[in-house]
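Before we start, here is the structure in question, set down as structure tokens.
All protein chains but one are shown in place.
What follows is chain A.
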Amino acid sequence: MAEVFFFLAAIGAIGGAAGTVMLRDAFYSVLALVTHLIFLAMLFLLLRAEFVAAAQVIVYAGAVMVLYVFVVGYVGGLEAGLAGRSGPALRVISVLFALVLFVELAIALIGTGLEALDSEGAPYVPGFGEPSRIGELFLTDYLVAFEVASLLLLVAAVGAVILARRRTGLADPREVSVTEFMKRDEVTKGEGETGTMIEAGGPRDI
């Protein structure tokens, strides 16, 4: 029975991954990733990682993907040319690189001497992967990692707000470069030839 579920989940996860890469519309890519994440949670369940599977569905497929959907909705349909991929030569090289990487990883996995990989894993201990055990570990053995993760989340949240905030004070949002602005004719025109100190001295009347 576990085999059936494994192949179902594996095919779903790989199909979702392929859909994410291949679909042209970014919105459909996000939806394909959501299906991928849900099937991956099923694989986690088969590996007896109940809490990780629950966190995967709630945090990833829930919260993070909602963020993606909002941003795709905000940025909108994007230009048509962007939906495509890079030039054909680069695409061939990239696909070749991915294939070589997979062959290398498969050789490493199949040639490995780890006996545990040819079994179902260590004997099951009651409580393995349960939230209570995870919480216990987080507050004892992995306390530093836990606290650093909270700090990292805070920094990322503040950073995201600062990056995406609305800038005020610029009439035209395109005016982001001071040097570009100084080079414009209406700023530097007037007395003096081009290349004089007056031009270098900056704007005359703003």
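Keep this in mind: contacts are C-beta pairs under 8 Å (C-beta built on N, C-alpha and C of every residue); 3 or more make two chains touch, one makes a residue touch a chain; residues count from 1.
Here, contacts and distances are computed from a predicted model.
The protein name that UniProt records for the chain not on display, among "MoxR-like ATPase", "HEAT repeat-containing protein", "Dipeptide ABC transporter ATP-binding protein" or "NADH-quinone oxidoreductase subunit K", is "NADH-quinone oxidoreductase subunit K". For chain A, the residues touching the absent chain in the complete assembly are 2-3, 6, 10, 13-14, 17-18, 20-21, 26, 29-30, 33, 36-37, 40, 43-44, 46-49, 51-52, 55-56, 59-60, 63-64, 67-68, 71-72, 74-75, 78-79, 82-86, 90-91, 93-95, 97-99, 101-102, 105-106, 109-110, 114, 116-123, 125, 128-129, 133-134, 137-138, 141-142, 145, 149, 152-153, 155-157, 159-164, 166-167, 173-174, 176.
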